[in-house]
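Removed from the display is one protein chain of the complex; every other protein chain stays in position.
Moving on to chain A:
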Amino acid sequence: MQNHLEVKLGKKTDRKGPVIFSEYKRGEAIKKALSMSREDILFELKDSKLKGRGGAGFPTSTKWMLTAAAKAEKKFIICNADEGEPGTFKDRVLLMEYPELVFDGMVVGGYTIGAQLGIVYLRGEYEYLLKPLEDYLEEMRKDNLLGKNILGKEGFDFDIEIVLGSGAYVCGEETALIESLEGHRGEPRNRPPYPINTGFLGRPTSVNNIETLAAVSHIVVKGGKWFAKFGTDKSSGSKLFSVSGDCEKPGVYELPWGTKISELLEIVGAKNAKAVQIGGASGHCIPKSQFDRTLAYEDVPTGGSVMIFNENRDMLHVLKNFMEFFVDESCGQCTPCRIGNVKLLEGVEMIEKGQYTFAHINKLKELGRTMQLASKCGLGQSSPNPFISILENFKDEIFNRGNGGRNGR
């Protein structure tokens, strides 16, 4: 088995999918977009009903419309490549195998909102992609897909640069990302104001997920109506799912929104699954009894992380791993998140040792709900999710530990 991850840009031929992994030629979207007016591009996006693929699901057309409408000399479009959610790696695959979709989408975005510069915030863990991607951008400059008067379009100057993050999960939050780009600690800002009018260096900025930008490239070429044909009414198009854990075929899968969890499990060859963590550590743990729920913004929304746990897994161990992650990654700026995560982890350790009272655990659940309300950014607002959902869905297993059962230790 190959141990060294070979980093070479370019397609793996075995990927199939209806939208993102469908046919596309480099530069196609840029060419098409430059022949359209900005309004028409926004209308196509509106028709497509594309929502942000990072997880929050904000409509992309609205974000771009607001950024386009903001009056400023300089604007920016930022590609959020700080994919830090445990269990997600689709952005790595997109950058390695489909850089044309991502960068073309950024150029289209720059044109639509009136930005002169695009910044890719690449997570430090993906440093090995920096050089190949920079070479790729150089190729684009040679072909006039970046630079001055792109493809002969008078007055449209746009370039892309890559900035490397340095190992901070919270920088995936857009205002923390902007803070760190500006040379500060990556601590989230108060919102409002939103980046769409006060973003990078105080200028209007659109921060988009890699997958969103890749979808834009297809939408511009094939039309918003084409895109909206896939998926459900409220969740249009398809989604890339990063599947890992107990299954035969882990990897990235493109499936239309509205796919049932049980269908996905069958595709990836997951037998004996007892739980699926959807949306990474900050997502929700879905037990077997709910496998008929659908992956969609209106039912189980997700940025695409799917981690599968089979019958033999100790769910308390899983929960502990998640809570350790949040204690590590909380930026420490606001109290609910800084202290709260430590308290929740202590609670997990108490259960592990069998030194807990239900009164205390119930208090911790309440603390979790306080964190959801009182934390400043998405990290602290969502970090209690696994604590609450795992303890609730697996209470028999967890509180019967040491009882000689399969999970007794």
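The criterion applied here is as follows: a contact is a pair of C-beta atoms (placed from the backbone, for glycine too) under 8 Å apart; a residue touches a chain by one contact, two chains touch by 3 or more; residues count from 1.
Please note the rule applied: contacts and distances are computed from a predicted model.
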| item | value |
| --- | --- |
| Chain not displayed: protein name in its UniProt record ("Ammonium transporter", "ABC-type spermidine/putrescine transport system permease subunit II", "YibE/F family protein" or "NAD(P)H-dependent oxidoreductase subunit E") | "NAD(P)H-dependent oxidoreductase subunit E" |
| Residue among A:S35, A:N321, A:T370 or A:N400 that touches the chain left out of view | A:N321 |
| Touch criterion as defined above, residue of A:Y169, A:Y194, A:F227 or A:Y297 at the omitted chain | A:Y169 |
| Residue touching the undisplayed chain, where the options are A:I30, A:V120, A:I219 or A:V252 | A:V252 |
| Residues belonging to chain A that touch the chain removed from view | 1-5, 83-89, 91-92, 123-128, 163-169, 180-187, 200-201, 242-246, 250-252, 277, 281, 307, 309, 313, 318, 321-322, 324-325, 328-329, 331 |
